[in-house]
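See below for the structure under consideration.
In this view, the complex is presented without one of its protein chains, the others remaining in place.
Order of writing sets the labels: A and B. Residues in every chain begin at 1.
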Amino acid sequence: MIHFKDVSFAYKEGKWAVRHINFTVNKGEFVSIIGGNGSGKSTIARLSDGLLLPQEGSVFVDEINSRAKKDEFFIKEKVGIVFQNPDNQFVGTTVEEDIAFGLENIGVERVEAKARIEQISSLLGIDKYLHGSPSYLSGGEKQKVAIASVLVMQPDYLVMDEITALLDPVSRKEVLNLVHSIAENKNIGVLYITHITEEVIKSDKVLVLHKGEKIKEGAPAVILQDMKLLRSAGVASLPSVIISEDLRKHGIISASFVDEEDLIGSLCSN
Amino acid sequence: MRKRSFFGQYNFSDSLLCKLDPRVKIVLVFSIVVFLFFVKTISGYILLLLFSIFLILLAKSKISDVFRSLAPILFLLLFTVLFQLFFTPGKVVYSFFFLKVTSEGIYLATYIAMRLMLLSFFTFVLTATTSNIELTDGFEAVISPLKIVRFPTEDVALMISIAMRFVPVLFEEATRIMKAQTSRGVLFNKGSLMQRARSFLPLLLPLLLNAFNRADQLAIAMEARGFVVGKARTKYREMQIKKIDLFFIFLFILIMAASIMVKRI
Partner (left out) sequence: MLELKNVFVTYDPNTIFMSNALVDISLMIKKNESVGIVGRIGSGKSTLIQLFNGLIKPDNGAVLLDNDDINSKQIDIRKVRKKVGIVFQYPEEQFFAETVFAEVAFGPKNMGMRETELKDAVFSALKDMGFSSEKIAQRSPFSLSGGEKRRVAIASIIAMNPDILVLDEPMAGMDFNGKEKLSKYIKNEIKNGRTVVFVTHNMEELLEIADRVIALDEGKKVFDGRVRDFFSDEKLIEKIGIDIPSVVRMRNKLKKYYSDIPFCRTPLEISSYLKKRYRH
């Protein structure tokens, strides 16, 4: 379990980037954080991996405090993090090399490393690129390599910091689906950070972040229907919700729909 | 836009030379290049030239690529050759206005030309048959004795390989920024030297700032994957000296010995 207990963090004194944050991510759970630019999303990502340490409150990973110096590696092995720009997270000159980098750091021997890399790369469908340079892949493929190079370290939790923000909509969907299927199959806890509303639909729970504070936490269906809340957090509402709210106000339908099919179904049945 | 031919750019092939251990290749090429300065006879150089051509063929490189790789040092080559040719004192064999060609001059010029050419041929073979990773790995191994004096050989090698990784990225970015600034009316290849120099600021500054930004993000990503400067790491890639390496070591020694002895026979 990743556990944020009343966490506050400031890059500059007196200017809180995040304030009084509380939440948990259990193993096998898919938790999304949604918010606009400057809401503190990336800060939370870095706090959950021990890359930043909170000034107030504590971050625990499986009961270990991220401040405990001797357990620093424990946290980095347990929590894998993927960032927004894949070009700035590659170390190796080939894909294989890059996936191996983390394993070399945590002392995995060659034979095991090789087996793990083969297994992960075929799982993510990037085995055909192993000997090529990551520079020449498309954005979506690059992010798959970045995910593979974290996943190969066999973390229990994955933190995804706006990993689709620079991708086109088609690869965006592909990468998101991939993360969902990995989380399910490997029983990994995911903290998925995004500013794109439709990406949180399939989460177990959603946190809405605004100006460094958690303004709401709940099931996606509840959060996504609250247009006022989303607007104040600077994120878009789903078209299906915009339509159904407008129709509900005029008494044409009685409930709001997150799912397009449900909305169309209810409109076309009567 | 054609592909730029870097100094013997690595081209993966099934050539025998690609299978050699990079450490062996680096040491062999380095020693033969140093050795060039001890060869004193033309026949010795001809033997080495034949050997280098043999290696180039073995590397499955095109001869045209080899000559293209000579381009960057062509000026240097011509300059030294002409300088030696005309300005070496000695017995005059031909004069042309104030320029006098001496037999000593011809002798020296030929030697220097041979040395420089062979030097670039051998390094061409090395860079054309060894990938960047292998080069850094080999380099790391070759400098590893420096560990005794606490020189961070692994970190330096990693640094070099990361720098190489970023070359294409920075290249692409430079092209993009250049095009963007061109669209804002900068003409990069027109005007006085001063104007040209000034027009590079809008290219260089953003490029540098972006590079720092990238470096910063990369450092965080590396830390997140458990990297700590100076901490022992396991090695994923394997280097192993095989029979074929021994064979080439033997071949190189043989050729070197022969090129020194050749005149006495």
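Keep this in mind: contacts are C-beta pairs under 8 Å (C-beta built on N, C-alpha and C of every residue); 3 or more make two chains touch, one makes a residue touch a chain.
Here the structure is a predicted model, which is why all the values come from computation and not from measurement.
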Missing-chain contact, candidates A:A68, A:A115, A:I242 or A:A255, resolves to A:I242
Looking beyond the chains shown, say which of B:L205, B:V229 or B:M261 touches the absent one.
B:L205
Residues of chain B in contact with the chain that isn't shown?
1-4, 168, 171-173, 175-177, 179-187, 201-202, 205-206, 209-210
Note that chain A touches the absent chain at residues 36-38, 135-136, 138-139, 165-166, 168-170, 173, 195, 197-198, 234-236, 238-240, 242-243, 246-247, 250, 252, 260, 263-264, 267-268
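Definition applied: only the chains that are shown with their structure count from here on.
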Whole-Å distance, chain A centre to chain B centre, using C-alpha means?
44
Show me the residue ranges of chain B that touch chain A in the complex, using the header's touch definition.
131-133, 158, 161-162, 164-165, 168-169, 172, 213-214, 217-218, 220-228, 231-238
Could you list, by residue number, the parts of chain A that touch chain B in their complex?
46, 49, 51, 73, 76-77, 80-81, 83, 85, 87-94, 97, 100-110, 113-114, 133, 135-136, 149-150, 153
